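Let's look at subunit A:
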Amino acid sequence: MELIINLSINGIATGMLIFLIASGLTLIFGLMSVLNFAHGGLFVWGAYSGVFFFSLTGSFWIGILCAIVTGLILGLLTEVFIIRPVYGNHIRQILITLGLMLVLSELIKVVFGPNVLPAPVPDYLKGSWLIGDITIIKYRMFIILVGALIFCLMFFTLRYSKIGLIVRAGVMNKEMVQALGINIKKIFIFVFMVGSALAAFAGALFAPSAGAIYSELGMEFGIYAFIVVIIGGMGSIPGSLVAALLVGLANTFTAYYVPILSMVVTMLLMLIVLLFRPQGLFNVSGVSNK
Partner candidate 1 sequence: MSESILKLESINTYIDQFHILQKVNFEVKKGELTVLLGRNGAGKTTTLRTIMGLNPASAGTVTFKGENITKGAPYQIANKGIGYVPEDQGIFYDLTVGENMRVAMRHENDETKERLDWSLDLFPDLKRFWKKPAGQLSGGQKQMLAIARSFINETDLILIDEPSKGLAPVIVEAVIDAIEKIKDRTTVVLVEQNFSMAKRLGEKYYILDNGMTMHHGNMKDLEQNEELKRKYLGIG
Partner candidate 2 sequence: MNSIIETKDLTIAFGGHVAVNQVSVQLPENQFTSVIGPNGAGKTTFFNLLSGQLKPTSGQVFYQGKEITDWSVVERTRAGIGRSFQLTNVFPNVTVLENIRLAIQSREKVRFNLFRHFKSYTAFEEEAHELLDIVLLDEKAESLAIHLSHGEKRKLEIAMLLALETKLLLLDEPTAGMSLEEVPTILRVIENIKKQEDRTIVLIEHKMEMVLDLSDRMMVLFNGELLAEGTPEEIMKNETVQEAYLGGDPNERVHT
């Protein structure tokens, strides 16, 4: 029993981390339908600027804040210079964002050097509680809480404001949305920036839990995020959460019980979900019902 609890907590924490990374992509890929392969790049930039400013100022929270600002700035630049010419064209999006990804992860090395960077956990989140045989790692509980918070925030914003609708409408027919008097450009910039900031935020939270970060992290996690968004159902926030938790739990439990499968479990999960529910776990129109 203790074992199951231990595994579940860790699985959920991993899932929440993945959710945080995927949440930005849910906006950018799921809602805006932009195949952003540079998402992982923003994630790494968040991780590095979080760690850098944490060690500079000694405050974990300032680090997080700086990561978010980094995400917002990079998001703005990316949207305006990279994404804007390629809305609606997935093939060109792939190439241009892959190019951006190369630039972003290489720039990391220019700015922060090519070595792995240690990423400490702030003292008050260090260590773990032991309750009987159950080990609860403090930082993981923290991540679970933050993940839940972000989920609620995003879910209710999309549910009760019009912005989600407008973005989806804009993707389906950009001209018409404009003809209805909506400045879709501005809204796309905004959503893209929020999505990027979420990625950077996830990076800043991820770094301490990994203990060390390196510039190649991005591609790996970018792909994770894509998987989660796809099996969750494009653009569905609850879908992303469920999918992320599934991935997290599946990884943890197979790593314990069937270690031989642990390397492929995410791919297997995706295979199974897509073969039986090609549209993903959640239906998109569930995002915004009023």
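The definition used in the following text is that a residue touches a chain if its C-beta (ideal position, glycine included) is under 8 Å from a C-beta of that chain, and two chains touch if they have at least 3 such contacts; residues count from 1.
Behind the choice of candidates: all candidates are chains of the complex that A comes from, given by their letters.
Quick caveat: nothing in here was measured; it's all calculated off a predicted structure.
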Inset, instruction - Sort out for me which candidate, 1 or 2, comes into contact with subunit A in this complex. - result: 1
Inset, instruction - Write out the stretch or stretches of subunit A touching candidate 1 in their complex. - result: 162, 165-166, 168-169, 172-173, 175-184, 284-285, 288-290
